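Written out below as structure tokens is the structure these notes cover.
All protein chains but one are shown at their positions in the complex.
Letters A, B and C mark the chains in the order given here, with residues in each chain numbered from 1 onward.
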Amino acid sequence: MAKENIIVKILRYNPEKDKKPFWKKYDLEVDDDSTILDILNEIHWNIDGTLAYRRSCRSSICGSCAMKVNGQNVLACKTPMHKFKGNKLKIEPLPGFSILKDLVVDMDGFFEKMKRIKPYLILDKPIPDKEFIQKPDEFECIRESAICILCGACTSSCPSLWANEDYLGPAALLKAYRFIFDTRDDGKDERIDIINDKNGIWRCHTIFNCMEACPKDIKITEYLSRLKVKVLENSI
Amino acid sequence: MKTDEAKYYHKIEAVVVGAGLAGLRAALEIAKKGHQVAVITKVYPTRSHSGGAQGGIAAALANSAEDSLELHMYDTIKGSDYLGDQDVIELFVNEAIKTVYEYEHMGVPFSRTEDGKINQRPFGGHSSPRACFSADITGHVLLHTLYEQCVKYNVHFYSEFQVFSLLIKDNISRGVVAWDIREGGLHIFHSKTVLLATGGYGRAFKITSNAHANTGDSLALILENGLPLEDMEFVQFHPTGLYKHGILLSEAARGEGAYILNSDGERFMKKYASDKMELAPRDVVSRAEQTEINEGRGINGKDYVYLDLRHLGEKKIMERLPQVWELALNYLKVDGIKEPVPIQPTAHYSMGGIPANINTEVIRDAKGTVVRGLYTAGEASCLSLHGANRLGTNSLQDASTFGRIAGKNISKFLVENGYEDLTSNPLDVARAKISSLMNGNVGEKHSKIREELQENMTKYVGVFRNEEDMLKLLKILKQLQERYKNVTIDDKGYAYNLDLFEAYEVGNLLSFSEIIVEGAIARKESRGAHYRTGFPKRDDKNWLKHTLAWKTEEGVKLDHSKEPVIFMDRFPPQERKY
Amino acid sequence: MYKKTRIFDLNYYKFTGSWAWILHRLSGLALIFYLTLHIWVINTLTKGPDKFNNVMDFLNSPIFKFLEVGLWGVILFHAFNGVRIIIIDFFKGAISHKKIFYIFIIIAFVLWVIGGYRLISHIQWVH
Partner (left out) sequence: MGYRWLSFNFSYSMGTLGGIMKKGFRETSKKGGIPWLIQRISAVIIFVIIMIHFVTYHLLSEGAFKWDKVVSKMKSPWFNLMQFLLLCTVLYHGLNGVWMVVEDYIHIKGLRLFLFSLIIVVGISLFFVGVLTIIKVSNFNLEILRAGVIK
């Protein structure tokens, strides 16, 4: 394990002092197998304690540490610094959201959108004593969409969202997919009615930024395409 | 400080601290009964570390093979090395099945058998395939489903609030004081009941599978209020932590048939547990690994061994263990399909915690006197379900089942009782803590103290423990506590002050780490996860007892008079062999 | 709280998909302008042979011929990327969208070269 010198530029912003975000540069030495989160920790713990960012599990399952590094949305904890060439890193908060402080953004709107699509099983049929019967291939159909960790990397990477804040965004739509394609669910019609809107599924222009940004490699656009066909079938 | 306005005072029937599985399950139960409930959490609810659980949730559904409640109970008791309270275990096992079916009806996507039932896989220490799972994201889907249900039932979430003090007076809980991390400012939550579900304390160790957030904050608050902690010396070390990082590779890997190999390429588990091999309970496997490493059979002489997935084949790995494969590739650049993955034991689960009775009410002494209105559930609690060692997949079930039971008991309490008056100066304690951190100008950075603490804890109270080392550690802890008094932070602002709450967490870690060590020194036997090199045998005659520990002016006070409930006619203590 | 009101994040890294989308939009807008022009040119048919032939002679000048080659490229890009979008929407194309993009770019390029050659070979260099 060798040490390596790197230059990190971080977009800093403190609401109590600054009018506008500004770039701050740090030179430091880190292990060459560090992840972006290791670097941030190094800065926060040993160089500049005022840096604020979110982190928790560091094993890419909690979804706290999504941020924009060298122009791409990534999960800091699972991205090794050698994903990017050269020893320069530019770290910014997620685009498209309001900045609370430094790398911390306001995720409330993101979660509000999630709530809009009624993200829970809606049941009309009687509940059995044991489990509902669901075949393995029916489970397989929603398995990947259930992996979503709600980190916001996809929604924040979407040019449609930058242009229009009211757009539901890929994460919420993926959630809708996960329930609409769940064979146990009886709420398809009302849910489809919610996403069948100009600011819903139809603002997806298949730009694929979401799929590139997703730290769990979910094929989001593919599921949204299935959703579009489903919505059309349903509305006719 | 901004505390006088109405915005900073909340009167709400029930407060739940922590939004993991236990907290959310309890909140959901309370909200379903029509009460107001606030969930206070220092991260967003879906970021809680329950989501990190991968393998499954235990319940004797008998979908994949023969199984029975009795067998599940026996496995859990044997796993606990007979320290588990058997009345709690009986309740747990009986409620487990209902819990899983409830989850299914809430919409948790479980992996399925060919005929469409919930699929189950074998797990360490269980004698039948009992872990209901969803690929290897079981905890994640449970957590998200619960959060969504809470959204449906209008649970109030106070995300990114750090609790700084409990308002307990005259043995009655009256609420909590929390710091709004995002905007700054102390908030008072005046409530009839408080549920502590803040999870484990694995962050006291350097190599740990726990999240940055798992600092056991409520344990420190309990100590500070003159209440005891129970069985803190029992910390489970998970055998398959990713080398150097400690990140958890699911036990499901071994459940699906992975091997553990030493430098000779030998499946060394046959020496330690000839019957169950890799599927022996975690403490046994961890100890075997550590022994191999200590005896120089670690890979390349270093402190790790191999987890070998290669013979499972690409299809099975990608279908059942995608996360294991992904983690190894991301953090160590090891492709699990082609190469074996380096692993080492990692601090994983804390069996100890806040003592509580079978109704999840917090107790204050060995006689079981209850603190009114204070409840606890999940990993933070010690109902002593897991005793000296927890079996895999029992944790999710513990959090869910006792979360639900806590919710039910709290709802009942809410109907029968009114609000108590607040203490006279509710903000004093929290304010003192914050100003002592904020005002210091010269001193040490908290990160240095934390790093030293974690390093020494891993070194001296790890898988193997001996008295000499632990006494040394105790001295180090004392020094660290002294140094902590002069700690400073760089950030003096209100908005998202990460520095402040990290420093606060370090204080909490220091506060209960001492209890872990004192408990471990006192317990002169080897039981479950606690292994003393001088005392390799279990000693039922002297040590079939729980440890209760208080923090007093004079130091740590231990009490070993609380004995576990054992149904001698059904499950008398036997030798634990796998 | 700081809210940057921006509708483009220009320094966001552009992957294949974003290029395809940006170029699709730009080429679409360009084609709408061309369409207006085209309808006007055709309309001169009604104004009699002289007028039309005059316009045509003007449009047959080398500069416009080269512009026409460019136009052919724009049309091909928009058309083939459109087919790619339809494949994504209805035929599970999202999984291998990059591969599809590059295949279509190659096809479009070949057609562009063939068609472009034919267009240029029509140029009457000397009037």
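Here are some notes:
FYI, contacts are C-beta pairs under 8 Å (C-beta built on N, C-alpha and C of every residue); 3 or more make two chains touch, one makes a residue touch a chain.
Values in this document were obtained by computation on a predicted structure and should not be read as measured data.
The absent chain, not drawn in this view, touches the displayed chains A, C throughout the complex.
From the set C:M1, C:L23 or C:L119, the residue in touch with the chain omitted from the display is C:L119, counting the whole complex. Within the complete assembly, residues 138, 160, 163-164, 183, 196-198, 200, 202-203, 225-226, 228-233, 235-236 of subunit A touch the chain that is not shown.
Where subunit C meets the missing chain, the touching residues are 7, 25, 28-29, 31-32, 35-36, 39-40, 42-43, 45-46, 48-49, 52-53, 56-57, 60, 72, 75, 79, 82-83, 85-86, 89-92, 114-115, 118-119, 122, 124.
Everything below uses one rule, namely that only the chains that are shown with their structure count from here on.
Once the centre of each chain is set as its mean CA position, subunit B and subunit C turn out to be 61 Å apart.
The centroid of the Cα atoms in subunit A and the matching centroid in subunit C are 34 Å apart.
Residue numbers of subunit A whose C-beta contacts span two or more other chains: 15, 100. Listed for subunit B are no residues, as none touches two or more other chains. Residues 14-17, 33, 35, 44-46, 48-64, 78, 80, 100-102, 104, 107, 111, 115, 118-121, 123, 127, 129-136, 138-139, 142-143, 146-147, 149-150, 178-179, 182, 184-185 of subunit A are the ones that touch subunit B when the two sit in their complex. Subunit C meets subunit A in the complex at residues 1-4, 6-9, 11-13, 15-18, 20-21, 85, 88-90, 92-95, 97. Across the interface of their complex, subunit A is touched by residues 43-44, 46-49, 51-52, 101, 104-107, 109-119, 134-135, 137, 140-141, 144-145, 148-149, 151-152, 182, 209, 211-213, 245, 247-248, 323, 326-327, 330-331, 333, 445, 447, 451, 489-491, 493-499 of subunit B.
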